[in-house]
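What you see is part of a larger complex, with each chain still in position.
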Amino acid sequence: MFARFVTLALAAVSVSAARYPSFGTLQTTNSSGVMNVVINNTYSEINLFDLHVQSDLANLIETLQANDTDIRVVVFSSANPQFFLAHIDINYFLPGYESPLPFFDPGIPNMTFPVALLWNITQLPQATIAVIEGRARGIGNEFLMSCDMRFATTSPSVLLAQLETSFGLNPGAGGAMYLAHEIGRGRTFEYVFASKDIDAVTAEKYGWINRAFDTSAELRDYVEALAARIALFPAGGIVGTKAGINAVSRPPMDVIIQQAQNIIGVLAQTSVTQAFSKKFVAATNNQSLGDLELNYGEELVSLFQ
Amino acid sequence: MFARFVTLALAAVSVSAARYPSFGTLQTTNSSGVMNVVINNTYSEINLFDLHVQSDLANLIETLQANDTDIRVVVFSSANPQFFLAHIDINYFLPGYESPLPFFDPGIPNMTFPVALLWNITQLPQATIAVIEGRARGIGNEFLMSCDMRFATTSPSVLLAQLETSFGLNPGAGGAMYLAHEIGRGRTFEYVFASKDIDAVTAEKYGWINRAFDTSAELRDYVEALAARIALFPAGGIVGTKAGINAVSRPPMDVIIQQAQNIIGVLAQTSVTQAFSKKFVAATNNQSLGDLELNYGEELVSLFQ
């Protein structure tokens, strides 16, 4: 059972070395070469991808980048049963947003901080696995796409989407580009243009996720066994194999910057998107738990009436 | 119901501004940001992709390129129950062919006119959807691949194919390249090398089309709702999202020119292809409705006996 890992846990992230403020939104435990990371944004009812999660993720990534032998596999899951990881904090696009984080990533000067987070995940020296229970929309789904592997339950709480087009935006961290590789052009256009939710069964059928399981226990047992198996192997093979797969199937850095990130930067400033974003923040009571966040795929139509 | 759109229709294409001769093979109607285009080549029994359709499509594309806000979605369907859009007029490859259209596209000097038509469709500022009832082979299927999304009925009249290899040719507008992205290398080689028909159920299974519906009514209701939803959203998101997806999943322009168009240009002049093309034109009574056009995937063998 997956839960056993918690019992064996050791704290992996050295807080004292953190470059960015620490908010405690990521609970990490290590065992036998596998790090389990539970996303638990206590500043948000919906596991918002806000500055708290971003700051903690950046610190975690620095730790993992420096550790290329002890930890071989990183497994991300969520403490919030309704949300694996919601979209970005929409206030990010609105006037008055303040954050302790730099706008551009110090390591990749032309990449914004959140986009660089996801890019860096794609080239960690570890294998990365997302255990999906609950929703992941917008950059939440882009986070999933930046992981190497994705597994989910067939629970109705699993709803994945790129919702940016409904805001007059595009997936700014390259989510649609990763999707095009997994599910093809036609289905990517359909789901992204329509800002539609996909359920886990259809997501498995199309290749959006690796596999869907009927129960949470089956999901977690499968991922635990998979992670434990990969962690048996020498670290070099993981790094070398990832380099090869990335070389042919990852959107190139400059393409993400120019054809995703910089486009969303322009679109976010248009009056139509500014107005819709404000309307969304108001209608969700600043992104609180409620019908609109839970069922955005269906409820979004109400925002256009 | 989809048919309602016809009632609400407004003529969208200003005929007076047309750059190329108008032949009336495309019936367009607009409603609430969605343009419906019905392909109805009255010069052909099989909705041939001949100079009439090409000329009208070129005019339509110019109109749509200039309209990047009112019309958000373009839906293509066919008035011919047996053919969504047949192959190119094979006479195009034979001596004596005459056309009012230029050989190369004025906007893309190294691209032939029909190839440029399909290229231009891939970068329209609108979302494009094909509603497939009837056959689409050769450039007919390449037209489908140039649309963003493809939906069909499971009717036996839906048969899709790249048939060029049987002529000693290759898909000259990049159809096999788009297919490789949707269905993978292995299945693309199989269907294109063998010039085989694919039915809608298998096409959905492989990802050649987005989805297959049991009835025409289900197909049209689904597409109507999808188009109406996308048309709710600000235009900028459609343009921005399309740019990103194209950047990673569309064959690059120079690859289409050099590795598809220019190769077919050479192959079309070989004696074996000239002979087969003449034989095909004769056997189909110049591409008239009949067994060979209806069931080319099965009947082509007779041409080699």
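Labels A and B are assigned to the chains in the order they are written; within every chain, residues are numbered from 1.
Note that in this section a residue touches a chain if its C-beta (ideal position, glycine included) is under 8 Å from a C-beta of that chain, and two chains touch if they have at least 3 such contacts.
Not measured: the values here are computed from a predicted model.
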| item | value |
| --- | --- |
| With 2 copies placed, total copies in this complex | 3 |
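We take it that only the chains that are shown with their structure count from here on.
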| item | value |
| --- | --- |
| Between subunit B and subunit A, distance of the C-alpha-averaged centres to the nearest whole Å | 37 |
| Touch list for subunit B against partner subunit A, complex | 127, 148-150, 178, 181-183, 207, 209-210, 226, 229-230, 232-238, 240-245, 247-250 |
| Residues of subunit A touching subunit B in the complex | 164-171, 174, 176-177, 180-181, 183-190, 192-196, 206, 251, 255, 258-260, 263-264, 266-267, 270, 272-273, 276, 301, 304 |
